[in-house]
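Omission of a single protein chain aside, the complex is shown with its protein chains in their original locations.
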Amino acid sequence: MTPDSPQRATSVEAAEPVAGNAEVPIWIILLLAVLFCWGMFYVDKFGSWFNPEVFEPYETYADVSQAQPYDPEAAFRAVGESTFNKSCALCHQSSGLGKEGQFPPLAGSDWVQAEGPNRIGRIVLNGLGGPIKVEAANGAVALNASMAPLGGTYSDEELAAALTYVRQQWGNKGSKITPEQIAAIRTAIKNHPGPFTADELIAIPAR
Amino acid sequence: MDSVTEAPAPTAVSAPVSRTELEASGAGPLLCLFGGAALWLLLASLFALLDSLKLHAPGLLGSSPMWTYGRVHAAADTALIYGFGVPSALGVGLWLLCRLGGTRFAGPGVAAAGALGWNAAVAAGVWAILRGGGTGYEVFEMPGAVAPLLLVSYVLIGICGLMTFRQREPGPLYPSQWFVIGAFLWFAWIFSTAALVLLGSPPRGVLQAAVNWWYEHNLDTVFFGFAGLAPVFYFIPKLSGRPLHSSYQAALAFWMLALAGSWGGIFEGAPLPGWMVAVSLVGTVLTVVPIAAVASNLYLTAGGALAAADGGPVFRFTCAGLIFWVVAGAQQVAGALPSVARLTDFTWFTTAQRDLFRNGFLAMTMFGAIYYIVPRLADAKCATPDRLWNRKLARLHFGLMLAGVALGYVALLVAGVFQGVELQNPANSFTAVMKGTMMGLRLSTLEPLFLFFGAVVFLINFALLMKGRLARCRRDRSVVRGLAKEGA
Partner (left out) sequence: MNNGPMLFLGLFASMAISWVTFVLGPMAQLGNLQQARTVAPLPASYPNNPPGLAEQGAEVYRACGCTYCHTRQVRPAGSGADLAHGWGVRRSVAHDYIFERTVMLGTQRIGPDLANAGLRMDATAVLARLWDPRIVNKLDSAHSIMPSYRYLFDVRKAGSAPFADVLGVPAEFAPPAGYEIVPRPAARALAAYMAASRQEPYLFEAPPPPGTVVVTNAPANGTNAPSAGTNAPGNGTNAPSGGTNAPGASAPPTSSNAANPHSAFRVENETAKNAKNAEKESPFLSALYAFSADKSAIRNPQSAIGETNQ
């Protein structure tokens, strides 16, 4: 006998519940499937592939990058600085002071601060060879230059940016140089063989 | 009339445990858990009442730092969740494991020690909160000093539960058992994670909030969901006298609640990466499946019996609790959708959902189970345990709770929607919008008020039961013994 059915009970404790075997109705399965698909779609669209730098309302990292404020002037200067650091600073130093007897200084240089880019544009495009006299911040410097051409390595924009950087750094006062000016110089000196000399350059007007 | 125990066989094979023994074995710790829980609910509703009054009378008790709104709110939440919610969930779970496993309760002394330790820790925690020592994390305000005692007490009780489960009668598991084991394990895991991360070595920055919200969501949706659904799955089939419609559907609901319900808590616009918000939303929306599965399963089980509200307090509380769970769950899903969330986040809408869940679903399902369990523990030999309660008081308790929960919910829901919609217009000043919700806030004060009176009524009933049980059943037993003597 069951332990808990008294012989004459005034109330009967109901039997323990049992679980039936009915199948899960199809609509619940369908609901689960639909919501699961929706969930996958939603995480794909808004989950930004789990990128911790993407906050709502942006959906992808690319969206956030696109939305960053952009200043073309600053970008131009940044390109110039980076180009200078890559190539020019090796010889002319990041202080712009050059090396005595070997590389002329750029800081305070009269060549750099000329009115226009005609001379320094030719220097960077085709290189410079032979004696040169530079009036710099600490007096005149005369040395034998041998600068490699950079016209084949860098684009017009990079060279223009680098020259602009040099003309406005270390207290230099020079105007901005545009990529168009460099392109014009490049065309003009197409047939010039090899590096320029200082005398050749002085003959050309600076502007 | 006695329930008779069979004489044990002379061999070492143990006889099936009688229900009397079953109930008697767990009486000590379970009564301690339930009694403590009822007292904590009284205190929690008192704190909530004070808070609710302060919303429309800010000067109330304003000169004392101990009774500032923030501290009282933290204390009310702590008392409700850790004072009432967890112990009653544990008690109901333990009893279900005994019943469904057909076995004696394992280690009642250990569990009783755990219960006392837990209550002491919560008391210390609530006192610390009122004195300004709260952690600042929602639903996790108790200072780090009490966390070890809480964990140890919980583990003591949990181990007893697991041992009881292990020594169960062989046979298929009933869904309630899954839910109980799930609840026991889940709280241990989420609480220890939160304690280690938030109290032990707080991470840098907004991760603290992420872990806090994850913990709160898991505490409500998964732990309390499991803990409250276990007695629902037990009582509705049992009291309507029909088998549970589908165990497979129950299994689907169980696993979906564990998987999807544990993904959530991060809301739209939070200062966390977008992927966390997206994943949290998907989890929350997927909880529609367990809600639908549970609701349809139990509806098909009870059928028209749901309409028969004369099933006594157990049936009424349990059914009301289930209905509130469905509504609260649906609202949680709706509130997580971005188009709704941008209106309703941070408004009374969220408060309404939380209150409905904790006071409507959790408290009512717990009381449903308590009304069933306590007389059987108080007097295991009594043949008519349900009659030990004062029926009028039980009905009053149910009425008060139902009215309080419903009134508070509707008031806060409307206030929340109004607040959210009005705040979309930047020309509306914040204080003007809040003033517009004042009517709803005044009405919602009735919720903790009714809950308080309901708790008082319950405690009176409980006291009457404990006092009267011997007298009543002695009377019953002497009648039966007299009858048996005649018959034998």
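Observations on the structure shown:
Labels for the chains are A and B, by order of writing; each one numbers its residues from 1.
FYI, a contact is a pair of C-beta atoms (placed from the backbone, for glycine too) under 8 Å apart; a residue touches a chain by one contact, two chains touch by 3 or more.
The structure displayed is predicted, hence computed values, not measured ones.
Touch with the chain that is not drawn comes from one residue among B:Leu80, B:Ala258, B:Val314 or B:Leu465, which is B:Ala258. When the missing chain is restored to the complex, the residue among B:Trp40, B:Trp118, B:Tyr154 or B:Trp178 that touches it is B:Trp178. Only one of B:Ala341, B:Leu362 or B:Val414 touches the absent chain when the whole complex is considered: B:Ala341.
Within chain A, the residues in touch with the undisplayed chain are 50, 52-57, 64, 67-75, 77-79, 81-82, 85, 168-171, 173.
Although one chain is hidden here, its contacts on chain B can still be listed: residues 54-56, 58-59, 62-65, 68-74, 132-138, 165-166, 171-173, 178, 181-182, 185-186, 189-190, 193, 197, 202-211, 213-214, 218, 251, 255, 258-259, 262-263, 265-273, 276, 279-280, 338, 341-343, 345-347, 350-351, 423-426, 429-432, 434-435, 438.
Going forward, only the chains that are shown with their structure count from here on.
If you average the CA atoms of chain A and of chain B, the two centres end up 57 Å from each other. Across the interface of their complex, chain B is touched by residues 3-4, 6-11, 13-25, 28, 31-32, 35-36, 38-39, 42-43, 46-56, 58-59 of chain A. Listing the residues of chain B that touch chain A in their complex gives 1-6, 16-20, 99-100, 172, 174-175, 233-234, 237-239, 241, 243-250, 252, 256, 268-269, 271-275, 277-279, 281-282, 285-286, 288-289, 292-293, 296, 300-301, 383-384, 386-387, 476, 480, 483-484.
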